[in-house]
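Only one protein chain is missing from this complex, and each of the others stays in its spot.
Order of writing sets the chain letters: A, B and C. Residues in each chain are counted from 1.
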Amino acid sequence: MGKGSVNEIAFSPDGKILAIASSIGVWLYDVKTFVEIGLLETEEFVRSVAFSPDGSSLASGSGDGTIILWDMKPYIK
Amino acid sequence: MGKGSVNEIAFSPDGKILAIASSIGVWLYDVKTFVEIGLLETEEFVRSVAFSPDGSSLASGSGDGTIILWDMKPYIK
Amino acid sequence: MGKGSVNEIAFSPDGKILAIASSIGVWLYDVKTFVEIGLLETEEFVRSVAFSPDGSSLASGSGDGTIILWDMKPYIK
Partner (left out) sequence: MGKGSVNEIAFSPDGKILAIASSIGVWLYDVKTFVEIGLLETEEFVRSVAFSPDGSSLASGSGDGTIILWDMKPYIK
């Protein structure tokens, strides 16, 4: 499972989502079922990911300096 | 102590288990006794480890993109 | 958005500020508006950033061994 070299992994504060910073973007998995629920595509490999304390957003930082703040609401059940 | 180059270390939320991401897998230690209690073997070196907020599972991410969700219950006393 | 290769990102404990360790310093963003609110300039690339648990300060560590403790109060609304 997973595609692209992994740089960092993080659980959402409620433990329901796993975010994986990889060379092709951020993979999201449902922790309970371990099913892939999304890929946040980026142009450059993602070095670091961090969930906001309330879990509503996820920040990703790439090797080319791109910072993206992703809305996590579509992935929260 | 420890075998394989270390990439990241993490304490379980209750502070009882120490997980070490290394080039041959994830080493687990009992913090109180500092005795090795397990090795979660992986084919590729582990770049990042993270405990779920409730401590029941541990995610590992490897250089080849493999993500594994390990059940921590056998290691919790 | 963002300038310089990103090494690590961190949210402040209250989730209002995003800090980005990059090759030219630490970028600060307001999470709500995603507007850049500051650049903490350093001479060497920043490898790691961490907020103090109360969010009043931010520590940065650079490749040349420089550690700086930044006062976050000017950036807290």
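Quick note on the criterion: contacts are C-beta pairs under 8 Å (C-beta built on N, C-alpha and C of every residue); 3 or more make two chains touch, one makes a residue touch a chain.
The shown structure was predicted, so the numbers you read here are calculated from the model rather than taken from an experiment.
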(message) For the full complex, can you list every visible chain touched by the one that's not shown?
(response) B, C
(request) Spell out the interface residues on chain B facing the chain that's missing from view. (result) 1-11, 13-15, 18, 20, 22-23, 27, 29, 31, 34
(request) Write the list of chain C residues that the hidden chain touches. (result) 47-54, 57, 59-69
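Criterion: only the chains that are shown with their structure count from here on.
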(message) Roughly how far is chain A from chain C, centre to centre by C-alpha average, rounded to an integer in Å?
(response) 20
(request) Can you check how far apart chain B and chain C are, centre to centre, with Cα atoms defining each centre and the answer in Å? (result) 28
(message) Can you list every residue of chain B that touches 2 or more other chains, as numbers and ranges?
(response) none
